[in-house]
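Here's the structure we're looking at; comments come further down.
The other protein chains are all here in position, but one chain of the complex has been omitted.
When the chains are written out, they are named A and B in that same order, and each has its own residue count from 1.
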Amino acid sequence: MTFDFSPVLTYLPTLIQGIGITLLIGVIVALFSVAGGLLVAVISIYTNKVISWPLRAFIWLFMTTPLLLQLYFLYFGLGELILIPAIVVGILGLGFHYMAYNADIFIATIRSVSDGQYEASRSLGFGHGATLFNIILPQALIRAVPQLGNNLILMVKDTSVLSAIGVAELVYASQYAISVSFRPFEFFIVIALIYYAINILMELGQAWLERQTAFRR
Amino acid sequence: MVEVTPLLVKAAWVTIDISVRAIVFGFLVASALVFFRSVKFTPVRWFSRAYVSVVRGTPYFVQLLLIFYGGPTIGLDLDPFTCGVVVGAFNIGAYMSEAIRGAIESVDKGQSEASRSLGLGRLATMVNVVLPQAAGLMIRSIGVLAIVLIKNSSLVSIISVVELTYQAQRLIGSTYKPLEIFAVSALMYIVIIYAVMGIVELAYRRTTRFNAL
C-alpha cells in the first residue's frame, strides 16, 4: 500500500480547469433554479388549476425520481431531436431538478406569510402585484434561506453526477489523468477534499446569510 | 413496451435489494457513530464528528468512485454490488447518525432526569424512557434519508450494477424510446418510494400511539 500523489500535481492544471467548470455550472444552476423555483411557486399558487396542476405534477415528478435517470432522459431524449452539447443538457437537467426542490420550498414559505401581511399592504393602497412583490415574496425569500442553502449545497455536490453524461466538470476532467497515471485512489481523495472545501465555504456562507436575515423574520 | 417491462422489473428488484441492505447496514454504522459521540475518550468523539462532516461534505458519487476504483490501492477489492451496498451504508450512516441524535435530543431533558431520579441507569433510561419517545421522529427522518438513498442508488449504474437506472439507460440507447422507458422506470421508482413512505407512516403510528393527537 504505497501512495503517490505526484501525478495529481502533474495534472493540477486539468483539475483546476475542472473546478472552474464545476463552479461555473454551480453558479448558473443556482441562479436558474432559485429564480425558476420562485417563478414556478408563484405561478402555481396564484393561478387557476389548469396552469397550477401541471406545475405541481412537474415538481412532484422531479422530486420522486433520481437525478441520473432525469439526466439520461434529457440527454438521450433531447439528443434525439437536436444536437446540444452535454454541458447544456447537464445545466438544464440539474437546473430543472433543483428548480422543483426550490419551488417546493417557496410554495411552503409563501403560504407561511400570514394573511394579515397581505391585508395590511392592501389597506395601504398597494395592488395585488405590488403586494406580492414588496411584501409577500421578500418575506418568503427570507424564510426560505436555510432550506435554500441546504439545497444549493446538495446541488453543488450533485454537479459530479453530470460526469455520467460527459460534462467536463471536476470528476470527468480527472478521468483521463486517472486512466493514464493509474492512480485513482489519490485522485479521488484529492477530488473529495476539493468538494469538501467548497462545501465548507458554502456552509459558512449559508450561516452568514442566515445571521443576516434572522431578525427580519 | 411489453418486452422491456420484465427487464425493468428485474432491475427494480436489484435497486430494492441494494437499498434495503444499505439501509440496514447504514443503521448499524449510524448507531456506532452515535455511540462514539457519547464515549468519554475524546479522540473517538472527535473521529465520529469528523467522519460525519467529511461524508456529508463530499459527493456520494465521488465516494462511490473512490472506493470502487481506488479501493484496490488500499487492499479493498469489492465487486460492484457489494461496493454499492458498502458505500451506501457508510454514506447514509453519517446522515442517519445526525437524525438519531436529533431525535434523542428532542426528548425533554426532564424525562431522563425523572428516570435517573427513580434510580434507573444511563442505559436503562435510554432504552426505556428516551428511545421510545424519540422513535417517532427518528423513524420519519430515517424514512426521508431512505428515500434519498433509493434515488442515489441509481448512481451505482456507473460501476455497472444492473439496477433500474442502468437498465433504463441501456434500453433508451437500444430502443430509442426515451419517453416510454423513462415513464416505466420513473413509475417504478415512484412505487418503491411510496411503499417506503407507507411503511414509515405505519411504523410512525405504532411508535407514537401514546400521543394524544
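Quick note on the criterion: a contact is a pair of C-beta atoms (placed from the backbone, for glycine too) under 8 Å apart; a residue touches a chain by one contact, two chains touch by 3 or more.
Everything below uses one rule, namely that contacts and distances are computed from a predicted model.
UniProt lists the omitted chain of the complex under the protein name "Polar amino acid ABC transporter ATP-binding protein" (options: "Polar amino acid ABC transporter ATP-binding protein", "Fe-S cluster assembly ATPase SufC", "Peptidase M23" or "Glutamyl-tRNA(Gln) amidotransferase subunit A"). Taking every chain of the complex into account, the chain not shown here touches A.
For the chain left out of this panel, the touching residue among A:20, A:85, A:138 or A:205 is A:138. When the full complex is taken into account, the listed residue touching the unshown chain is A:130, out of A:12, A:35 or A:130.
For the chain missing from the display, the contacting residue among A:4, A:80 or A:119 is A:119, taking the whole complex into account.
Contacts to the hidden chain, counted on chain A, fall at residues 114, 116-117, 119-128, 130, 134-135, 138-139, 142, 215-217.
Keep this in mind: only the chains that are shown with their structure count from here on.
If you average the Cα atoms of chain A and of chain B, the two centres end up 22 Å apart. Residue ranges on chain A touching chain B, taken from their complex, read 1, 3, 61, 64-69, 72-73, 76-77, 80, 157-158, 160-161, 163-164, 171, 178, 183-189, 191-193, 195-196, 199-200, 203.
By the touch criterion given at the top, residues 54, 56-63, 65-66, 69-71, 73-75, 151-155, 157-158, 164-165, 168-169, 172-173, 176, 178-179, 182, 185-186, 189-190, 193 of chain B touch chain A in their complex.
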